[in-house]
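What follows is a single structure, written as structure tokens, with notes after it.
Then we have subunit A:
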Amino acid sequence: MIWSNVLIYFVIVPLLMLGGLALSKSVKQVRAVAVTGATALMLLAAYLVIEFLSMRAAGDVSPMLFTDSWTWFEPLNINLALGVDGISVVMIVLSAFIVFAGVFASWNINPLPKEYFMWFCLLSTGVFGFFISIDMFTMFMFYEVALIPMYLLIGVWGSGNKNYSAMKLTLMLMGGSAFLMLGLIGIYFHSAPEGGQLTMNILEIAENNAIPHEWQYYLFPMTFVGFGVLGAMFPFHTWSPDGHASAPTAVSMLHAGVLMKLGGYGCFRIAIYLMPWAAGELAWIFLLLTGISVVYGAFSACVQTDLKYINAYSSVSHCGMVLFAILMLNTTAMTGAVLQMLSHGLMTALFFALIGMIYGRTHTRDIRKMGGLMTIMPFLGVGYVIAGLASLGLPGLSGFVAEMSIFVGSFQHADMFHRVLTVMACCSIVITAVYILRVVGKLLFGAVQDAHHKELTDAEWHERLATITLIVAVAAIGCFPNFFSGIISEAAEPIMKLFA
Partner candidate 1 sequence: MEITMMMYLIPSLIMFGCGVYGFITRKNMIAILISLELMLNSVDINFTVFNRFLFPGQMEGMFFTLFAIGIAAAETALAIAIVINVFRAVNKVDIRELTKMKF
Partner candidate 2 sequence: MDYSQFLMMPQELGLLAVFLLVFLFDTFMPKKSLGALPVFTSVIFGAFAIANYFMLMRGTAFSGMFESTASTFVMKSILNVGMLIVLVQSIKWSNSEFVAVRRGEFYELLLTTLFGMYLMISARHFLLFVIGLETASLPLAALVAFNKNRYESHEAAAKYMFTAIFSSAIFMLGLSFVYGLTGSMYFADIASRLVGGSNTALLITAIAFVIAGVGFKLSLVPFHLWTADVYQGAPTAVTSYLSVISKGAAAYAFLVILVQVFGTVYSVVWEWMLYALIILTITLGNLFAIRQRNIKRFLAFSSISQAGYIMLGVVAANELGLASLMFYVLVYIVSNLAAFGVVSAIENFSGKVSIDDYNGLYKTNPYLSFTMMLAMFSLAGIPPFAGFFSKFFIFVGALETGSVAIYVLVLIALINTIVSLFYYLLVVKAMFIRQDDCIIPTFRSACSERIAMIACTLGIIFIGIASCIYTFMVDVVNDNVMMFGLLK
Partner candidate 3 sequence: MESVGNIVMYFIIAIAIIVFSVLTVTSRKILRSATYLLFVLFATAGIYFQIGYEFLGAVQIAVYAGGIMVLFVFSILLTSRPGNSAERLTAHKKWLGLTAAIAGVGVCGYSLLSYGELMARNMSVNLNVDIQRIGEALLSTDKWGYLLPFEAISILLLACIIGGVVIARKR
């Protein structure tokens, strides 16, 4: 029965929320539904983790757990196939966290709170659906489901040059998914050996391993670029700064926190996993691009003056690191990549949440017009510093763990090319420090720039709740990384064996 699989509830809960929101009449009800749903998702995620771990502990070594498959489009052998491995589990947990924090960060959203949360739920549906699917079609469907609400979320509730940004973001991401669609259909038609039953199921495709090399040669770049656009891979990252800058707080959080992870996850799950040969052959091109992303994003962030732009470029750099690590094709780097996704998801969500809160008070995001906010709003200030420290890789917070796994893993490559790129990527930690400290220094420290700012208040309870949730998550990963990396590397190992 479809209802007996816990995974399906990750899609059903947001859909129920959607229904609940559609029926609710007042802002209070809207909030109540949103909070209930987000909490339910958190609990569901917790339950999933516990179940998952206990199943693993019981010695279940199959690549995916909770697998189930229901025929959907029989003629094309499209199934509603569900399943999670360690990587998806942590991504689901991440998403649940950010959705939870996002609800609180958009507590006072205005106008049209109901519609806002409805789109928000649709977005979450897409995100969760993507992570629980192991059927390419469903995955792709959920992927696009997650993309399109962005347009309205930015367009209606955004700020600044929102029309342009929303359109640019949507079109570029859809452009990526155009390539992706072609790639996926291409994979589908080569998913089985001559005469075999074609399939969309990722596990079966991987098992068949029947995609001819000359096809992999074209399909790999298509899928990788397709997902890479969402992963903000150079030079397809330009939607990110504008999009983030214009998006409302929680949307930035969700987008940078979760949606961009879809890119990295997809690159791994589809491009690398299904086409290992091409991954080995072509990785160097994308390594070069992602390597550039890492450094380039960091350098660009150094001279920005808009808080969100800084963070967006920083995301380019960090997400570049994710793809970079994935392409290193070994377990340690892969683990690092997933950790980086987690870490970046949480801390960037934290960043955006705080930026949103600060912006909500000062009505400017220009760091030149702000200063000394630490004295005025100490809670937000401290939160921002913590986020900054996480971003620049302070041990004890999540960024460090992720980056170190990536660097150590990447350096395990005996090849000079990979080593040099790794060194280049390492340099980003210094540049990251530069721009983070620059913005922290200008924004929080020093003298108050604007006398009006002195009257501003510190965070309210819902803002505190959102911030603390995320900080706790960031610190939890940073302090007990082995728990997470264990789950992840267990999942990554069998796949990375393909490249050994």
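The definition used in the following text is that a residue touches a chain if its C-beta (ideal position, glycine included) is under 8 Å from a C-beta of that chain, and two chains touch if they have at least 3 such contacts; residues count from 1.
The candidate set was assembled so that all candidates are chains of the complex that A comes from, given by their letters.
Quick caveat: nothing in here was measured; it's all calculated off a predicted structure.
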item: Candidate from this complex that touches subunit A, chosen among 1, 2 or 3; value: 2
item: Candidate 2 partner contacts - residues on subunit A that touch it in the complex; value: 71-76, 78, 137, 141-142, 144-145, 148, 151-152, 155-156, 162-163, 166-167, 170-171, 174-175, 178-179, 181-182, 185-186, 188-189, 218
